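Let's turn to subunit A:
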Amino acid sequence: KDREYRVGCAFAITGKASWLGEPQRNTVEMLEKEINAAGGINGHRLKLFIEDTQGNNTRAVNAIKKLVKKHRVSVIIGPSRSGTSMAAIPVVTKAKVPMLSCAAAESITQPWEKRRWIFKMGQNDSDAARKICDHMTAHGIREIGILTGTTGFGAAGRTQLKKIAKEYGITIVADETYSPGDTDMTAQLISIRNAGAKAVVNWSIVPAQSIVPQNLRQLKIGIPLYQSSGFANIKYAQAAGVAAEGTIFPAGRIMAVDFIPDTHPQKAILKKYKTGYESVYKDHVSTFGGHAYDALLLVIEAMKKVGDDPAKIRDFLETTEFTGVDGIFRFSEKDHCGLDKTAFEMLTVKDGKFVVYRK
Partner candidate 1 sequence: MNTSFTDLLQFIFMGLQRGSIYALAAMGFNMIYNATGIINFAQGEFVVLGGLMMVTLTMTVQLSIPFAFLLTVLFVTVIGVLMERLTINPVKDPDVLRLIIITIAVSILLKGAAMCIWGKESHYMRHFSGDTPIDILGATVLPQTLWIIGILIVVVVAFVLFFNCTMTGKCMRACAINRDAARLAGISDRNMVMLSFALSAGIGAVAGIIVTPVIQMDYGRGVLIALKGFGAAVIGGLGNSIGAVVAGLLFGLVEAIGAGYISSHYMDAIALTLLLAVLFVRPSGIFGSSEASRLKDF
Partner candidate 2 sequence: MLRLVNIHSAYGLVRVLKNVSLHVDGGEIVTLIGANGAGKTTLLRAISGLQPVQEGRIIFDGRDIANTRAEKLVRFGIAQAPEGRQIFRPMTVMENLELGGYLVCRLHGRKQLRRAIGEMFDMFPILRERQDQFAGTLSGGEQQMLAIAMTLMNKPRLLLLDEPSMGLAPLIVREIFEIISRLRKDEGLTVLLVEQNANAALRIADRGYVMETGKIIIQDRADALLENPEVRRAYLGRDKREIWE
Partner candidate 3 sequence: MGNPFLALENLTKAFGGVVAVNDLSFAVDRGTVTSVIGPNGAGKTTMFNLITGFAVPTSGQVRFGGMVISGQRPHRIAALGFARTFQNVQIFPEMTALENVMVGRHLQSEAGLFRSFIVPPFFRREERQIRADAAKWLDFAGMADLGDVPAGSLPLGSQRLLEIARALAAEPKLLLLDEPASGLNARETLVMGRMIARIREMGITVLLVEHDMELVMEVSDKVVVVNFGSRIAYGTPAEVQLNPDVIAAYLGE
C-alpha cells in the first residue's frame, strides 16, 4: 500500500514552446498536491516526474527515456509539441508505456495500428478547421486566404485547412506562410487581399497571433479574421489591443467558462480547473494547461481502477469515456483522441474579453 504510483511528464517548460509547457507543468503540479492531500490514489501516493523537453526532439527522446528507464513511470503525459511527441513515439512504443500527448497534430495518433500506446489530449486540428469552415459557410464566405506559421503546429493547420476547405467547397485563394520569429505579415496580408479573399485564417503560435490582427488593422483590410485554437490565451488578445476585436476562433470551453450554461456536462470540471488554477498561480488558464489537466485526471482514474500496470492503463484508456476540460473524450481502439468538433466553441474577442460568438 505504501508503494507510490509514478507518472512521468515531459513538457516544453523552457525554449520556444514554453508558453505550452509552463501552464502544463503548473497544472500537473497543482493536481499532484491536490490528490496527495486527499490521500492519494487508493492510498498510493502519486509521484510525478517532470522533465523539460525544451521543445527539442533530442532532449525529448532523452527525457522520455529517462522517465521510462530511470524513473520507471507507468505512464507518460506530454510532450507539449507535435514534433517532440512524434520523436517520443518509438521510445514509448518499444517500452510499452502509454503516452498521453498534449499536442494536437493528427499524425500523433494515426495510423492507429502503429500508435497503440499513444493517446492525445489536444483537440484535433481537423476539427478546429471544420469548426472554422462551418462558421464561414454559415456566413457565406467561400474564398479565403490562409496564413500559417512554419512551426509544427502551423504546418499541421495548413494541411488540415487545405483538406477540410475542399470538403466544404471553400476555395483557398492565397496560401501564405511566415517563420515563427517573424513579426510583420503585411506582405502576406496584401497578397491575400489582392487575391480577393473574403476572410483570413491565421494558424500560428505567439507572437504572430497578436501581430496579424494589428497588421490587418494597419492595412485597413476589412475582412473577418479567423484564428486557430492556438489563439486561446487572453494575453494574446490583450497584446493585440483594439485590433483583436472581432477575431473569431475555435477554442476549448475553458476559454469561455462563464458563457457555458450550467447544464452543460463540462461546466463543473471547467469551473473547478479555472478557479483552482487561477487562485494558485494568479494567472489566466489556457487550453494547453487543460490538456495536461485532462491527461492527469484520466491517468488517475485509470490507476484507481486498474492500478499502475502500463498495459492495463492502456487497455483501460481505450475503453474510457471521460468528461474533461477539453471536451468529452470517447476513446476507442481506433480513436486515441476521442474528441470531435463539438469539443470546440467558436469564440470572439469583445471589449478585450473572450466571448462565445453569437450572430
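On how the list was made: all candidates are chains of the complex that A comes from, given by their letters.
Operating definition for what follows: a contact is a pair of C-beta atoms (placed from the backbone, for glycine too) under 8 Å apart; a residue touches a chain by one contact, two chains touch by 3 or more; residues count from 1.
Everything numeric in this text was worked out from a predicted model, so none of it was measured.
Student: Check 1, 2 or 3 against subunit A and report the one that touches it in the complex.
Tutor: 1
Student: Which residues of subunit A touch candidate 1 in the complex?
Tutor: The touching residues are 14-16, 18-19, 22, 150, 176-179, 181, 183-184, 186-188, 190-191, 194, 206-207, 210-211, 214, 217-220, 235, 238-239, 241-243.
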